[in-house]
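All protein chains but one are shown in place.
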Amino acid sequence: MTPALVRRRVSTVVLSAIAIVVFVASVFPVYWMLNSSFLPNNAIRGPVPHFWPDEFTLRNYETVLGDGGRAPFLPALMTSLTVTLITVAAALLLAFLAALAVTRFRFTGRRSFIIAILLIQMIPGEAMIVSTFRVLDGWQLLNTIAGLTIVYVATVLPFTIWTLRGFVGGVPIELEEAAMIDGCTRMQAFRRVTFPLLAPGLVATGVFAFIQAWNEFLLALVIMQRPDMMTLPVWLRTFQQATQTTNWAAIMAGSTLMAIPVIIFFLIVQGRMTSGLVAGAVKG
Amino acid sequence: MAVAPLGTRAAPTSATAGPPANLPGDRERDRDRDRIARRDRRGRRVVALTPAMLLIPATAVLLVIIGWPLVQLLVISFQEFGRAQVFGAPAPFVGFDNYADVLGDATFWEVLGRSILFAAANVILAMGLGTLVALLMTRLARALRLLVSVGLLLAWAMPALTAVVVWGWMFDTQFGVINYLLSQLPGVDMIGHSWLIDPLSFFGVATVIITWQSVPFVAFTIYAGLTQVPTEVLEAAQLDGANGFARFRFIVFPYLKSIFLVVTILQVIWDMRVFTQIYALQGIGGIREQTSTIGVYIYQVSVGSGDFAAGGAIAVILVVIMMAISAYYVRASIKEEQL
Partner (left out) sequence: MRKISIVAFGAAVALALAGCAAAEPAGSDGEAEGAEIRVWLVGADTPQEARDYLKETFEDENPGSTLVIEEQAWGGLVDKLTTALSGSDSPDVVEVGNTQAAAFTTAGAFLDITDEYDALGGDDLLPGFVEAGSVGDAFFAAPYYSGARVVFYDTALYEELGLEVPTTLDEYIANGQAIAEAKPGVSGIYFPGQDWYNALPYIWENGGDIATLDGDEWVPALSTDGSIAGLEMVQEVMTTASVAPKDGNEAEAQVPYCAGQIGHLSAPSWFKWSILAPADAEAPGCPEREASLGVFALPGLDGGPAQVFAGGSNIAVSANSANPELAKKALAIMLSDEYQSILGGAGLVPALTSLGDTVGTDATAQAIAQAASNAKLTPASPAWAEVEASGVLQDFFVKIAQGGDVADLAAETDARIAEILNP
């Protein structure tokens, strides 16, 4: 073997080792959550931890999902899903329109709009809780899906506009023009040419809106005060505090259930993102 | 500022790319824009209205849900506004009293300093580790790269509150797996060690959690950017004898400069505003007074202690500070895009 080859081998081994360390560091907490969720509560509180679910049980999930629990999981899941999905759809639509405006047109106030979008992201939301609460209360939107959703849309909009602006700006307008020369109407050109090119951008932006809406805790706590309107983060916290007597195993089961929809969403979306752009550009 | 030579056409193609930044750009695009606008002007009369129509929905939502409460917040910050005012008592104006109180309060400055240090540490860590992981991913075989992606994806997908709860459980004083594992090392006995009681250690744990969750975003975004760097240029540089660091410093980094800038500013915004992680971690252990960051402090002052006026004043001051911090970025963007 030549020294160069040896060096490359060694570096491959080292890099692989580092990769595995990165993988383990990323995954271990997730594994630990799963592992704890499948063990009886008294087992995970022993002096020696169980490193795999050798006393496998689904009891924690029964506790979480059962009616006996003081905070029901399924309604919270439904609320969270509804709010999050509508938020993603609405935010993407509004942000896309706004992104079109600021990238494809020049107009007075454009610069102010973009700067405003950036500044809004710096406002600490914790301070605005009471004002937001009162605005919603004035419209009878407390404890409603619509109320929380519109707040979330407003919360994620600045970031989604900011991000989509980059993607929209990256789509060459010539492609659209070419399609119009070929006889497409403006809408057709947009739908067939621009939109496919934008898909990955929409997906990436949608992921952010999803994560933010899915994870948001404080606004949900204040706006959705009826237990039947709780979102999952609030549910998780309530569940943690419910009896003053914490059941870590069940909390890990609850955490798992809360993480699963996000993971599923990520997996679905990932495929879309890889395919989208290149194919679109070639066909266009 | 030189126009960054990033392939502007391509939004990141790779797995779960982040925002491609304001793909810099571009005199060329500006020309496009003008051309389109002109033609529209010839073709349709409504065109002058168009940007307004496109912006109305988003602007309306922002004005009502962010703008209006923001105005209220500003007003409140000049009033005496406590719990009684929430329930309808009249709120007298007190001028700049709240601001004077906040600025004269040593706790505020402590909290602010702590938040800035904490954010800086987290941004640097996340950017550094994220970049290294992204570079690592470009050099891995397909299978390993997939493995690393999946791991990062899982960490990224974990809801923030869930992550704190899980890490809190791992760092648990009595039954935490981390204490157990460390105690397996010869001569170490960490059983019963509290990780949250010492403020520095508390922030260590918080940093671990936040870094764990932010590295994936940074890594994915930068990896997406790295795949755009033309390989020919890198190969040429390698032939010319440039070592790895030099190649990164002089070729990759300039290509990705705008991506770095955007990701960094986002991390700064997010880490300065961090709330859930600290708030939830304080519920698990630690001394609140010594571990509050600015977001948590605002919440404690306004909702916890019922002094909404002071909370409002702190928020306004914070926004001014954040604006100062990000002024560079705003200036850069403005120049670059000739906004």
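Note that the chains are named A and B in the order they appear, and that numbering of residues resets to 1 at the start of each chain.
Here is the rule we go by: contacts are C-beta pairs under 8 Å (C-beta built on N, C-alpha and C of every residue); 3 or more make two chains touch, one makes a residue touch a chain.
Note that the coordinates shown come from a computational prediction; the quantities given were computed from them, not determined experimentally.
For the chain missing from the display, the contacting residue among A:18, A:65, A:221 or A:263 is A:221, taking the whole complex into account.
The chain not shown here is touched by just one of A:12, A:82 or A:188, and that residue is A:82. Residue B:53 is the one among B:53, B:146 or B:320 that touches the chain not shown.
Note on the undisplayed chain: of the listed residues A:65, A:119 or A:145, the one touching it is A:145. Residue A:247 is the one among A:121, A:160 or A:247 that touches the chain not shown. Even with one chain removed from view, chain B keeps its contact list with that chain: residues 46, 49-50, 53-54, 56-57, 82-84, 86-89, 173-174, 192, 194, 196-197, 282-283, 285-290, 300, 303-307.
Touching the omitted chain from chain A are residues 41-42, 45, 59, 63, 68-71, 78-79, 82, 86, 89-90, 93-94, 97, 129-130, 133-134, 137, 140, 142-147, 149-150, 153, 187, 221-222, 225-229, 237-238, 241-247, 250.
In the analysis below, only the chains that are shown with their structure count from here on.
Centre-to-centre spacing of chain A and chain B amounts to 15 Å, using the average Cα coordinate of each chain.
The touching residues of chain A, when paired with chain B in their complex, are 15-16, 18-20, 22-27, 29-30, 32-33, 36, 44-49, 93-95, 97-98, 100-107, 110-111, 113-115, 118-132, 134-135, 150-151, 153-155, 157-158, 161-163, 165-167, 169-174, 177, 197, 200-201, 204-205, 207-208, 211, 214-215, 217-218, 232-233, 236-237, 240, 248, 251-252, 255, 258-259, 262-263, 265-267, 269-270, 273-274, 276-278, 281. Those residues of chain B that touch chain A in the shared complex are 8-23, 25-26, 29, 32-34, 36-37, 50-52, 54-55, 57-59, 61-62, 64-66, 68-70, 72-73, 76, 86, 133, 136, 139-141, 144-145, 147-148, 150-163, 165-167, 169-170, 172, 174-175, 177, 180, 191, 212, 216, 262, 269, 272-273, 275-276, 279-280, 283, 294-296, 298-299, 302-303, 308, 311-312, 314-315, 318-319, 322-323, 326, 330, 333-334, 339.
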